[in-house]
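Quick one: the structure is below, questions incoming.
For this depiction, one protein chain was excluded, whereas all remaining protein chains were kept in their positions.
Chain naming follows the written order as A, B and C, and within any one chain the residues start at number 1.
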Amino acid sequence: MSLRFQRLLLIFLSLIFLTASIFLILFNSKKNLIFFYTPSELLNSKTQINDTIRIGGIVKKDSLKNIEDNKYVFIIHDNNNYVRVSYTGILPDLFREEQGVVVQGKLIKIDNIKAERVFAKHDENYMPTSIKKQLEKNKYWNKSYQ
Amino acid sequence: MKFLINPNRFIKFSDLVFKPLICLSAIFLLIGIVFAFFLSPNDYQQGATVRIMYIHVPAAWIAVLTFLIMTLYSIIGLAFKINFSFIINSAIAPIGAIFTLICIVTGSLWGKPMWGTWWVWDARLTSVAILFLLYLIIIFLKNSITNINVSEKITAVLIIVGSINLPIIKFSVDWWNTLHQPASISKLSSPSIDPSMLRPLVIMTIALMLLAIVIGIIRIKAEILKRKLR
Amino acid sequence: MLLVNNIYFSRQSKAILKDVNLSLPPKGIIHLTGNNGVGKTTLLKIICKILNPDDGEIFWNGKNIKKNHYDYCKNITFILDQNTSNENLTVYENIIFWKKIFSSQIKINEIESILEVLGLLEYKNTSTIHLSFGEIKKLELIRLIIEQKKLWVLDEPFIGLDLKSVEIIIQTITNHLDLSGMVIFTSHTLPTIPNINTVNLEINE
Partner (left out) sequence: MSSFNSILGVFLRESKIHYRSFFHILSIFLFFILSIIIFVFAVGSNKELFNQIGVGIIWTIILLSNTLSIKKFFQNDFDDNSLIIIHMSGLSYEIIALIKMLTIWMFLQAPFFIILPIAFLLLEMQFDNLKIVYLSFLIGSVIITCISAISGSMNLLNKKNFSIGGLIIMIFSIPVIIFGVNIVNVSNNIEIIKAQINILLGIMFFFLAISPWASGLCIKISLQNK
């Protein structure tokens, strides 16, 4: 085997490996590396009661209740399933109903989590306040912006 | 385009463009700051905090672009034995590191009020943190091998291996559930960012890029002269 | 036939070798001399294609070695000025390793007789870490016999050897030349070998 042939063989092998790796990673990456579960994914996961997990979803409209000072209860959903959240502490600025949110905390029941931290998730849309008001006034306010 | 691979031509070219570049970057920076602080509106959700974007996003782009440039130069440097590319690598690595740091710091300043936390280990943030560490390791490795001929080539190999991180950074928000929002600009058809906010962002991006290029030219020239002295 | 044509080599933009020309016919022997730091070892490494010259070509039997690297490797033995034996292995294991990687046809009893001539037979199963400098050098030179190649490239082969061993090596080299082999070596002393061609390298300004 001449050196050139050794290299060719190795290049051939490497190319096979590379394509294999690209395929394997691209086809499987979506299901993996979870920063948070959606409520539906939570049902399928191995998570047990009293485990610490993160759940992400949208805060349900009219579900936020302020029980005491700094004590909140709300529901997050992903259109199919929902999880009740109870939280003590200060909510981030961006926390609003019908907005994306990620909570981290202990699962007390299968659909009930006691949150220790709440992260507000904001979308990639940026829009001046004045325009939004105008849009709302003219009823052009498009729900897809949320 | 010979000035991109030939040190003497580069010095000639940079002498030509250096002063205009400084003026341009100063002007753009001024306009950009005025726009970012006074002439741009508040966001409908985030209020005034959105102004952090005007430095955070350009810094992130420059950080990634610098690594991309280093990767390209490493490849042509190793493949065609062009020594100038190693000069560029060692000159601009610290710039990339600084801009990555700026991106991380402004990002966590933005994250605290918006998300409610300084830092989370989601895919985008982690990959950018790895980018910063990679920059540091590249700088360390270059300085820990005494023989310059070896150190720059081996650093180039490390840069090429490390460039696998770049697509991960880019696509992390699309592939995985992340707290970080997806890209706003790359949807070319309809950027999901209002023109009145896109304008300062573009101006700041141009300004910071010009600034990075100016610093880069200074550092590359210094590096060329340092090697001539040796 | 080895032809070294206009070799130019520089390190960190400082020229070390400039316009070096050598030609080595079968049965030829070249003795490279020169002051320290003049680039003798560098030239030998270029001939062995461990280093690539900035300019110039090397031809082996009329073919450029760049295109013919593998066959060229099959014809060349390189003895460095440092030892290449592993200190964790015994003398015999080192020899077997060399025999294996160079696919040598040499027989075991031939190896033993060589060891006996060089006075290494009693250390056959000792790790080389326990050998003295000269003994390791002798072990190194056994590669010349094992590899059975045509062109020998030797870097300071006589350093650290006793007079008797030097004579044995010179005898081996002469025998090799008689079998139409070729030798290039560097040394600061001139051994008595007939038809020797001394090339003096000088520092290039």
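Criterion: a residue touches a chain if its C-beta (ideal position, glycine included) is under 8 Å from a C-beta of that chain, and two chains touch if they have at least 3 such contacts.
Keep in mind the model is a prediction, meaning the values are calculated, not measured.
Participant: Based on the whole assembly, the unshown chain contacts which displayed chains?
Facilitator: In the entire complex, chains touched by the missing one are A, B, C.
Participant: Could you tell me which of C:Asn6, C:Asn21, C:Asn86 or C:Gln148 touches the chain that is not displayed?
Facilitator: Counting the whole complex, the residue in contact with the absent chain is C:Asn86.
Participant: Decide which residue listed in A:Ser21, A:Asn66 or A:Asn79 touches the omitted chain of the complex.
Facilitator: With A:Ser21, A:Asn66 or A:Asn79 as choices, the missing chain is touched by A:Ser21.
Participant: Mind listing the chain B residues that contact the chain we can't see here?
Facilitator: Residues touching the hidden chain, for chain B, are 78, 126, 130, 133-134, 137, 140-141, 143-147, 149-150, 153-154, 157-158, 160-161, 164.
Participant: So which bits of chain C touch the chain we can't see?
Facilitator: 48, 50-52, 70, 73-74, 76, 78, 80, 82-89, 93, 97-98, 100-103, 143
Participant: If the missing chain were put back, which residues of chain A would it touch?
Facilitator: Residues 1-3, 6-7, 10, 13-15, 17-18, 20-25, 27-29, 31-34, 44-47 of chain A touch the chain absent from view.
Just so we're on the same page, only the chains that are shown with their structure count from here on.
Participant: I'd like the Å distance between the centres of chain A and chain B, where a centre is the mean of that chain's Cα atoms.
Facilitator: That gives a centre separation of 28 Å.
Participant: Measure off the straight-line distance from the CA centroid of chain B to the CA centroid of chain C, and report it in whole Å.
Facilitator: 51
Participant: How many angstrom lie between the CA centroids of chain A and chain C, rounded to a whole number?
Facilitator: That gives a centre separation of 67 Å.
Participant: Could you tell me which residues belong to chain C and also touch two or more other chains?
Facilitator: none
Participant: Send over the residues of chain A in touch with two or more other chains.
Facilitator: In chain A, nothing touches at least two other chains.
Participant: Which bits of chain A are touching chain B when the two form their complex?
Facilitator: 29-30, 32-36, 38, 56, 90-96, 99, 102, 117-132, 145
Participant: Considering only the defined contacts, which chain C positions touch chain A in the complex?
Facilitator: For chain C paired with chain A, touching residues are 69-71, 73.
Participant: Considering the complex alone, what residue numbers of chain B touch chain C?
Facilitator: Touching chain C from chain B are residues 148-149, 230.
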